[in-house]
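One structure is given below, represented as structure tokens, and several questions about it will come after.
With one protein chain held back, the other chains of the complex are shown just where they sit.
We call the chains A, B and C, going by the order they appear; numbering starts again at 1 in every chain.
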């Protein structure tokens, strides 16, 4: 993927997220969303190393991963606005957004829950004789969830082509990573006998290169690997944090990291005209996406119990009929 | 603890377990029990490094730990025979045997479940200004349970005085440790920033010395530590295995390990007369224990719903009254 | 006497108990920053060892609380979202709640597990909208779902002081409600319901935030309807504690009204409403003049789109219909009492 393409993806994620914040604040999107602002280089760099048939599992902070893996942006927007044209037909929303046909096995509301799902998908790839890989994205907070360890062990003993991507943005909500985590993350992963690498998560090319090498090794039968990306979120944990005054990090700290904005880092490698052109086309895409979403229908209330079972079973209502 | 005392404890465990097998086979004990035969040096060596006010959490294979921590053997026997004089008033049996007054927070039917309980007890010790420690015993199978990792991390960041004792007997039921576990056990623990040591689990003095050093460091504020004891169970996973023909290990392998029987190893360090005297007194203890148990009353059926709540609440029966 | 929000009442109860009893401490995610609003200011006031931020390790910190409890503490474990209880079910139900029985009464395990925001919250979708109190009642674990600020205060105090594990659900939809809480408010015993409104015709059992809905419907039905239909006198009974349930309170109400409708925001199947209706059908059959009814959540995960979410939750309209339908059966008011005697 070229520098321009990397920048374009990051810009799309950034502007998508900024729009989402506006729409949540305007009550046009229900619930809360967790923005990927500041971390764009991670999803973009990692997914640049992936093929369409590779699988990813994502997190509560999932829009970036889903865009980078190639999901349709207008249908993402429609999903978040709760429209039937949405990727998940308005059933998923931000925290469960998915496109299984693109190997996107879903954002996830539960920290670290995507890890074993990715491992199962990776195993299935091996069974099918394919060299596809599965990438499991998770935050620094997730490294203390037992299921992640269980999964790293299983990937280790069965030499599954799983890339564990830890986005270390320094915090799990308010809890600082160094306080939450004994030892170092890469050592933890290395103890399962897998390659474990740390990379500058604000430099999309560095991420792409590191991920590319680990993915190539996994495709070649080298088993699982672990990539820690040092990154930062420029905004609150979620859209509701703004009014909460949690005060767990300083304005200076945020400003310091903003200097290393991954979009600026990559834009500096392009000429200004190219950047401007990309920026303009991203605006156009997002306008189109929003218009598409707004024009799309809301779901019928009578369909509220649809899509629960594949067998056609319809769940019981809450009143006797 | 002297060599004679170490041997006495191991001999008590061994003979207790052998009696239990006989009693289970004779249907005098209900259910299944998991024998500690072959692993006596671990519980004995570790508990030799402990004080009465230290806490332990144990496993499904718990009799050895409970005896080594000082529980009353006749009351253990009574418990297993389902008598009201039992340690747990016939409510616990083999898999839940406990003596909270001696810091024995229970055998446990769930693999690795004792780990966080030990950590909580260790934290409470710190709060009380005490230098007591908590020891969490578990098998090699438990190292792949997520909750153990979560606990090691918590013990690491809070520098809790917990000694994690892994009894690596090579198998989790039928599944060989090397196949089940990626990387090495001590490296896994070391990744949490704790001292991690491997010791010959068939030599009680080696275990005692290694545990003693780690316990002393923990008492002095050094935080958690991990001790892997290489050991072996000479018998099946549980009393029911005998008839199952699982065939996951060879007779040669068992014979090889039996040569390193921890009782023989320690007996060799004592003179034969001392050994004979200890053996005789252990027989006497066990006869007394069995007699006590057999003479003790069975519980009243009318008490079946007692002891569930501390508040005095009595659970509902299964029929309307 | 202060009028306060439910969430503030929880915070006050916690602080009062922590000041009263040094063995009480809090364990959970983001509790120092007080993401859920129940621990605000406490870390600064009481120190980091009384308000402990945990790593994202629900199984371990739940088990940890049990260990600390066995060693003499009274932990309060905060769960940031309700479905985390799924992950912590084993250490709560299989370890803490069974320990006393398993050891023949050797020890008590006084842990409070609190979810300060349970149930659907408009747009949080399937994994953040559960209200899973019935699964604890099913296991015989003490379970509390207070509806109002004063009840939240008194029941949180009781939960913390209780010598057994208690799971405490604060419904998200109730957190903003206000009520007077006396300056010298004390504990409210577990297992005792509250009659929010007396009535003669129909007993409505409502739980948590649904009490508000039940009261609204009761008020509406107290007036003659548009078609000139008779007013219906509804008694609103809030069990407050799900386990143990106040069966005596329920019986007293149903024996007077002869009719029962249960409004419950767990899934329909094997939910709390099932238990209440089953018990009434079995044990109060002689008092019932009409078949008991349930209004519950549908048996389905909550979809993201708000209109779909609302469609699956129990509604006032459903309740009003059910109350009308049972009120139409059999004699009413004092008459009913004669009839069943």
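Convention: a contact is a pair of C-beta atoms (placed from the backbone, for glycine too) under 8 Å apart; a residue touches a chain by one contact, two chains touch by 3 or more.
Values in this document were obtained by computation on a predicted structure and should not be read as measured data.
Touch, as defined at the top, links the missing chain to these shown chains in the whole complex: A, B, C. Checked against the hidden chain, the listed residues A:45, A:183, A:224 or A:315 yield one contact partner: A:315. Only one of the listed residues, A:39, A:58 or A:151, touches the absent chain: A:151. From the set C:68, C:300 or C:319, the residue in touch with the chain omitted from the display is C:300, counting the whole complex.
Within the full complex, the residue among A:113, A:142 or A:173 touching the omitted chain is A:113. The residue touching the chain not shown here, chosen from C:56, C:70, C:102 or C:205, is C:102.
One chain is missing from the display, and on chain B it is touched by residues 29-32, 79, 82, 88, 90-96, 108-112, 141-142, 144-146, 172-175, 179-181, 244, 246-248, 298-299, 301, 303-305, 308, 315-320.
On the side of chain A, touch with the chain left out of the figure occurs at residues 55, 57, 86-92, 96, 98-101, 105-106, 108, 110, 113, 115-125, 127-128, 134, 146-147, 150-151, 153-154, 157, 306-311, 313, 315, 320. In the full complex, chain C makes contact with the omitted chain through residues 59, 83, 86-87, 89-90, 93-94, 97-98, 101-102, 125-127, 130, 134-135, 137-140, 243, 245, 266-267, 269-275, 277-282, 285, 291-294, 299-301, 303-304.
Please note the rule applied: only the chains that are shown with their structure count from here on.
Chain contact topology: the protein chains form a complete graph, every chain touching every other one. Of all chains, B has its CA centroid at the greatest distance from the CA centroid of chain C.
The distance from the centre of chain A to the centre of chain C, each centre being the mean of the chain's C-alpha atoms, comes to 36 Å. If you average the CA atoms of chain A and of chain B, the two centres end up 44 Å from each other.
Within chain A, contacts with two or more other chains are made by residues 144-146, 179-181.
Across the assembly, chain C contributes residues 55, 57, 59-60 that each touch 2 or more other chains.
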